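Input: a single structure, listed below in structure tokens.
Note that one protein chain of the assembly has been removed; the remaining protein chains are unaltered in position.
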Amino acid sequence: MQRIGVFVCHCGTNIAGTVDVVAVAEALKNEPGVVHSAEYQYMCSQAGQDLIKAAIKEHNLSGIVVCSCSPRMHEATFRKTAAAAGLNPYMVEIANIREQCSWIHKDMASGTEKAIILGKAAIAKVNLNTPLTPGESPVTKRALVIGGGIAGIQTALDIADAGFPVDIVETKPTIGGKMAQLDKTFPTLDCAACILTPKMVDVAQNEKIRIFSYSEVVDVRGFVGNFDVTIKKRARYVKEDICTGCGLCTEKCPQKKVPNEFNLGMDNRRAIYIPFAQAVPKVATIDADYCTMLKTGKCGVCAKVCTAGAIDYEAKDEFIEEKYGAVVVATGFNPISMDKFDEFAYNQSKDVITSLEFERLTNAAGPTAGKLLRPSDGEHPHTIVFVQCVGSRCEACAEKGKEYCSKICCMYTAKHAMLTRDKYPDTDVYVFYIDVRTPGKAFDEFYRRAVEEYGVHYIKGMVGKVSPEGNKLKVQASDLIAGKQLHIDADLVVLAAAIEPDKSARGLATMLTASMDTNDFFTEAHPKLRPVESPTAGVFLSGTCQGPKDIPETVSQAGAAASKVIGLLCKDKLTGNPCVAQSDEMMCNGCSSCERVCPYGAITYSDKEFRMPDRTTKIRRVASVNPAVCQGCGACTVACPSGAMDLNGFKNNQIMAEVDAICKM
Amino acid sequence: MQEVMRDKLVAKAKELLTGGVVTRVLGWKRGEFCYDLTPGIFKSADELDKEFDFGDFAAPNLSKYLIDETRKEDGKVAVFMKPCDTYSFNQLLTEHRIDREKVYVIGVPCEGMIDNKKLSAAADGIKNVAVDYENVVVETLWDGNVTVPRESVLAERCLNCKSKKHVALDELVGYEDEITECNRFDEVARLEAMTPEERFEFWQGELSRCIRCNACRDVCPACTCEKCVFDNPSSGVESKAPSDSFEEKMFHIIRAFHVTGRCTDCGECSRVCPQNIPLHLLNRKFIKDINELWGEYQAGAEVGSRAPLVNYTFDDMEPSEAVERGDKNA
Amino acid sequence: MQDVTNFKPLIVAFCCNWCSYAGADLAGSNRLAYPADVKIIRVPCSCRVNPMFILRAFQRGADGVIICGCHPGDCHYTSGNYYARRRMSLLFSMLDYLGIERDRTRVEWVSAAEGAKFAATMNDFVEKVTALGPNKRLEDLRCKK
Partner (left out) sequence: MENKNERRREEILRISGVNPRKCMKCGKCSATCPSYDEMEYHPHEFVYMVESGELAPLLESKSIYKCLTCFACVERCPRGVEPAKLIEAVRLTVIREKGANHLKADDIPAKLDEEIPQQLLMSAFRKYSK
């Protein structure tokens, strides 16, 4: 049996004005477990707190009920008071007799009656309280950033700047991501490489940052502050520490017919290659799918020409295990496949291209050295049609497109149209749009400039059909304002393909137990108030893996994610909230219902041996909750059919006891 | 017909036992009467010959017994399953209650099972029963042979059979069949169309007969908790007997709610109820609501599917709308 | 026979800590009155409300039970109220199916800023339950004094 002390606060006249506090203290005196009952002017004052402390010692109290204002106001205060008197702070319950009683009722009799019932409910609950101790866990002071695009780069730089070591894992042979493939950036039109490559160099030179390029995360275990991660470093057949990046091998390699993914297959590279001139790390990589030596054992040209002796045909995949305190996901995006959009003839004509391909066509380091030439015949195009929202806002057909707006297309299309008109004023440029969305600093002005200064024809309406005829592309479109169908003979059609999260994100989310929405974007812990944190503690989100974003937004989110990581890594120990779920293994069915509703991935299952009353052992699958990850929502407790899952601080029997106390009138 | 099938099954069971594929067979054995087949474990050809039975009374769903059987160390168990039993089996796999590796599922086709309560009502003092496609001929103690149309004594769940297709299988004895069209929600819809007073009266009439024997819970292949909340003193709802008019409602609401989204509508609860309470109408109400509110969902149709109550969409209906939704139809 | 005109219903309100309990506090701070018949139980999230708690309240004599949580999309735990919404849809529909008066149960989304909505909701709910009279169909007579 508990020894409970009841403390009724007058709160000046705030409570005492409509509640007979003396009568409340008197009525609660005889409740089960209550050994002491008192009232006082201001319980939260120093004198009031001293009174509670003295009573705890004098009456050897095991729990206290404070009838006062809302627990949202002073629960923390009274918990500290209890702790100072040697009582476990979680043995304190508050009966809210101010906000939910005295302030809303005018009649003394009913106010007093209700206050007594609320007090009884709190007493009934304290009777079932158990002392709780928050768990502590150490923090590994190292961060992992998954993805080496601009989001990952910025996050890593910011974390390293605060003095913490950071590892970047990038699947490609170089960091840089999509931004490295872009030509100019809106709305200022500075060249992407000019602003990105210095940052890449910063990453390479930063002593706190390690880059695992050509690598992927294959396993994640543990929880916030204590992640155990396995990274697979794929064999690149070139010793990274020896290769000087001179590029001789990439010139001599006889295998010349490898589609160059950096230029989206619009030209070829060798089997041994460096993706682009400013690659970081600037190290060659052998493409095992194409290398004659690796496939047939006959060639070895690169090894012969390499003066540094960096080529190693015997290299194997390496697995690196490392501990991290925080994980930042920065896996980025890809344009969706255009295969299903037959109406735009993407697969029929080389001259129907995506916007990312257009970036490469206008980039000085691209397949045409920056000259805008048709991929089919290398001629200069005179009429270019841009089509916006290809696959974006496409709710009807999930296989084809995406229901959401890809956000960046309006702006980059304006940029492409403007740059084309700027370099080639003899070109007619049409942009077909559903809406032009330009919410950003200096964005609308940018778009208006394309229309007003550069004379780009913006036409409200969509392109319905593109059919190649001879060396022209017949474009059939609607002009909704003029209310007619247009027929344009175009030389080049550019599709603003919707963007989707990188395919690697889904598997990663499973490993991290981080939740995703139906479009495979990572879910944030709170859409407004915690936009860079995943609901899974210790996992943070940076860039387009969370939703479509342009570069400025990505960089600010990357910085925000970094600051959250720094905040976490600054701590030596993490103190948990003890009001977390707990599974009774003896009752657990192992059905996984709780695991499925847990938004934090705090629940795991394992097979355990149980000694049965008949002296046999039985192996059962049972749930266990990681208290460092659980946030205490209680969704699992209701999903659990057997009642094996319960929530500390809000246990089933505690809430039932409150219900009973309220209903026992 | 019955004998032919029984012999086939026995032959199959023997083959698996002697071939060492399985160490035991879970099937049906003769009860005290010809119409009360019960689950049984057979470990030898001899036991099979003596006790194994199959036919129009092989109603028990054997899937639940696999929880204990697959936790035993001694090899694989073969089990006979009618199409609707396989749904329960899949649901238990989804919930990780059964080790699939330790089970050899033999599908048996089903043309519907006879409800022995209906049969007893039609013919008193049953001594023996012969069944063909059309009729059931009952040899009685006192009234000689009584012939009734087979359909008139089929179990309700079989008259509204949802599927004749086995959704889990290692081997099939007999023929393959399809998912059937049925009107199993008609009775629920009839109740929904009543006034609240009429509904209350209906359910009070039904549920007040409950004697809390717990047979519905014990037979239910979804009610497989290690410890049932009704047996657990700390759950707050522990109770062994209905002490007043509300307790039985509370019991039945909680029982049905606990299996929501996991209930395959196998109908075992109503089959075993000694008081003839149509318990399946509670479960079917939940299934009907789930189908209408969040899209068709058949528990056990596939292993690993996500039950509706551990799932959500952003634009689910509000509870108030969900409750009032029926009014427009009524 | 209870005098209907003097009937004071007993209402149990489950409020989530982050939105609705704070909304109730705001109603108090703004002195927005609602009947003393409403007694609030604090839970971390609407998804903590087990159907058993609701049935228990009815069993022990509550005349109405209301569950308040954050608006869909605003849950402190991101998804809790979505689960609560599904569970309560089924439970309330079942109670309706058994012939229990609909107005005895309700789910309402009340944010921390909606003190006025909290008070208005409680006033309306108390009015509706008062009109229904005492809860007879779900009461456990053992526990009445």
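Letters A, B and C mark the chains as written, and numbering starts fresh at 1 in each.
Everything below uses one rule, namely that contacts are C-beta pairs under 8 Å (C-beta built on N, C-alpha and C of every residue); 3 or more make two chains touch, one makes a residue touch a chain.
Source: prediction; values computed, not measured.
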Touch partners, limited to displayed chains, of the chain removed from view: A
Hidden-chain contact residue, picked from the options A:1, A:369, A:396 or A:481: A:481
Listed residues A:80, A:448, A:530 or A:596, member touching the removed chain: A:448
Hidden partner interface residues of chain A, rising order: 448, 451-452, 455, 457, 460, 479, 481-482
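Everything below uses one rule, namely that only the chains that are shown with their structure count from here on.
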Topology of the chain contact graph, where touching chains are joined (line, ring, star, complete, other): complete
Centrality ranking, top chain (CA atoms only): A
Chain pair with more C-beta contacts, B-C versus A-B: B-C
Multi-chain contact residues (two or more partners), chain C: 51-52, 56, 73, 79, 83, 87
Junction residues of chain B - those touching two or more other chains: 229, 235-236, 309-311
Chain C partner contacts - residues on chain B that touch it in the complex: 188, 191-192, 196-204, 229, 235-237, 243-247, 249-250, 253-254, 256-257, 260, 282, 285-286, 289-290, 293-294, 308-314, 316-320, 322-324, 326
Footprint of chain A on chain B - complex, ascending: 71, 95-97, 224-229, 232, 234-236, 258-259, 262, 306-307, 309-311
In the complex, chain A residues that touch chain C: 70-73, 96, 98-101, 103-107, 110-111, 113-114, 117-118, 121, 515, 523, 525-527, 535, 579, 597, 599, 631-635, 637-639, 647, 650, 652, 655-656, 658-660, 662-665
